[in-house]
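Have a look at the structure that comes next, please.
Heads up, one of the protein chains got dropped from this complex, but the rest are sitting where they should.
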Amino acid sequence: MEDRSEVVRMKGITKVYPNGIAANQSVDFSVRKGEIHALMGENGAGKSTLMKILFGLEQPEEGEIVINGEKVVLSSPNAAIAKGIGMVHQHFMLVPSLTVAENIVLGMEPRKRGMFLDYARAVSLTEEYAERYNLQVDPHAKVMDIPVGMKQKVEILKALVRGAQILILDEPTAVLTTQETTELFRELIHFKEQGHTIIFISHKLKEIKQITDRLTIMRAGKSMGVFDTADVSEQDISRLMVGRDVVLKVEKEPPSPTDTVLSVTDVHYQNEYGKQMLGGVSFSVRKGEILGIAGVEGNGQRELVEMLFDMNQPDSGAIEVEGRPVAGKGQAYIRGLGVSHIPEDRMLYGVAAAGTIEENLIADRFQKPRFNKGPLFKMDAIHEESDRLIEDYQILCRSGGQQVKMLSGGNIQKVVVAREFSCAPKLIIADQPTRGIDVGATEFIRRKLVELSREGAAVLLVSADLNEIIELSDSLIVFYGGEIVAYFEDTSTLTDLEMGEYMLGLKRQSPEEIRRVIHA
Amino acid sequence: MLENILGIIFSIPFAFSILRITTPILFAALAAVVADRAGVTNIGLEGIMMISALTGVIFSAWTQSAGVGLLCAMVIGMLVALMIGFFALILKTDIILAGIAVNMLGSGGTILFMYLASGDRGYSANLASKVMPSIDIPLIKDIPVLGQILSGHNVLTYVALLCVFLVWVLLYKTPLGLQIRSVGENPNAADSVGVSVNRISFIALGISGVLAGLGGAFMSMGYMSSFNTNMTAGRGFIALAAEAMGRGEPLGTFLTSLLFGFADALANNLQSLGFPAELVKMTPYVFTIVGLAVYAASTMNKAKKIRHHSKTKKAGAAQAGA
């Protein structure tokens, strides 16, 4: 059982977050010396949590960690670094105005004459490691001026300079262009030849097949097993990754869609790093239907949703609600068109946490005549509205005067939903409407969403939860690489396997098939 | 009239006075630079200057040594700044409010202590305090015109100029400076490599307090030879504006401090030409607001341009690629 060549062995790791979500449930994970090991799974499968534990950023409730045969407790990143573990975070931990060399030596600066920074030494150290590992960086360039690919190399060098033998790379290719990715892979193979061990978090099948030796698949906080990459097919991986444990059934009548409410036409967008996030997206949503957007996160869904609510603007293309363009019009105007929105980040956009439930419930309608009499609020009308919504949406609280931050996650989301669903919306944009909340609230929100769509609202549902997206949506589009790669007019016959293949970029429908989602 | 004004501006005493008037603003602005680069806004500078100005007077009178007075002013400046740090970083008082509290101490508390030390409420004339000496710089003092402008200043004026260089060395040539800049710009990055954000913030505040203390000491032991109430007259606040316009760079901040020194010196001279004193006294503050507005507008346009530029550049590249 005990494998001599194992450098990392995590046994029975269980991690429960304060909000009650068990991110890791008795997970076993091991990595052999000198291999490139992929850690795969959908968003929320628990792979980031597992790696945070390995890097000392989170402490597990149960389980043990063995590094090079020695049982260790990793209480901080420094402890992990001391054991030869290095992590390259998805969001770079770099200081933009410092040079590459300065970033690399930060916290372990070489000195000269006791008190001065030996910059020449910092540069030579950088060059020495850059050469040894064949990572081309310009030590004198400021980090803010270098491309993303080079920033990543700086992050890798930071870990290597600190003596990392085991490198954790958290979705390293998410921000890279194709050429940069190819280069990164060449470098990774070079590390491997030098005896380093690499843990590679990803959900891109092609990349995994291309460079990893073994892979571990996680789903819903559990390990689905360890495989030799050569022995599993892409279809197998996809099945293990995206399958559903329990198939959820939502009772709903068949849709009878009518007029188009939202039309998105040929939208392009590049983010500030110059990476194309949306490459000509077109679709429409009609009254009375729920259109789902499925896809692994980071494939352009977030950018699209931001544009629908004018939190960002497309480089080209048009977004119209009932024929009226929304870009640059401001949120008040868009809400005036009858658009409501459940934001992905509910604590930032969904609620004013220090405000009361009542104050949060009226945020979009406090200027309406029915709540005002001359300069004053009609407090009766406001209390009535608030009490009605609290009851209709079953918000568990003492009174409308309670602060939102004192509520549980599910009830906070119900506050958001109560506000956004009760303004007679023509179009509802629901972005991850049930993420991280309890079963009762989840069920309630899903039922409401179906109800509203059957009453004639157009619903655009974005969700990383496969159960939710398949069962709730009437029809469904799949995003991959900033484009729509599939359109399923009827979700009732759709299987997980089929979805997985489109979501992970293994398959793609013809342009004609996709174009059916544009209802003139 | 205009001729008179120009005559003054291009005179040697005027140029000399700019340096003199700039000195306290420069100290405080450098104090703002160090704190701001570590990501802490020290709006208690005004109060620290007042407290240090009084400390310098009291201790130099007691010990009959200007040097001891200066040292005490610096130490007190540092302690007060560290107190701001204690409340802001440990007890989580909003740092702006902590600074306001220090300014209250600076305006009222100094009167209390001056009264205790000298028996007077407005003016420390009873205290036989010492001033820092003025010095002539060999060689330079013999250069015509330039010598008259640059030589013969209070020693603290030269210290202030030296501090521009020292702060630059600190920020850009020492490990501590590297850590200060990291903590100010991306505390997460600093934290991820084991640099303690709180520790660095405290150190930066301490240095900031010493510099502000020097500025305060100059006010009562150089610029004037005694302490009087509200003698800093908002210089600690002007310094914040100078730092912002100097983009947190020691050299840039030196130049903007000089600009404020110029405005102040000009104001003093306009008064002698018969302009209403009050309107003249307004000019440095008006100047600061205008400067701040121009600076803010320029950074805003620049940010827009960068975004636009990078987008068009990318679009161009994409087309070329296609």
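Each chain gets a letter, A and B, in the order it is written, and its residues are counted from 1.
Throughout what follows, a residue touches a chain if its C-beta (ideal position, glycine included) is under 8 Å from a C-beta of that chain, and two chains touch if they have at least 3 such contacts.
Throughout what follows, contacts and distances are computed from a predicted model.
The chain not displayed here is annotated in its UniProt record as "ABC transporter permease", chosen from "NADH-quinone oxidoreductase subunit M", "Beta-ketoacyl synthase-like N-terminal domain-containing protein", "ABC transporter permease" or "Quaternary amine transport ATP-binding protein".
Residue A:Asp364 is the one among A:Glu58, A:Glu187 or A:Asp364 that touches the chain not shown. Remark: the omitted chain is touched by one listed residue; of A:Gly34, A:Gly355, A:Gly436 or A:Gly481 this is A:Gly355. By the touch rule set out above, subunit B reaches the unshown chain at residues 43, 87, 90-94, 96-98, 100-105, 107-109, 111-112, 115-116, 121, 230, 233-234, 237-238, 240-241, 244, 276, 278-279, 281-282, 285-286, 288-289, 292-293, 295-297, 299-300.
The missing chain lies against subunit A, touching residues 309, 311, 330-332, 334-336, 341, 343, 348-355, 359, 362-364, 366-367, 371-372, 375-377, 379, 396, 401-403, 406.
Definition applied: only the chains that are shown with their structure count from here on.
With centres taken as mean Cα positions, subunit B sits 46 Å from subunit A.
Note for the complex: subunit A touches subunit B at residues 77-78, 81, 89, 93-98, 102-103, 105-109, 111, 115-117, 119, 158, 162, 270, 272, 274, 315.
Note for the complex: subunit B touches subunit A at residues 173-175, 177-179, 181-182, 185-186, 188-190, 192-195, 307, 310-311, 314-315.
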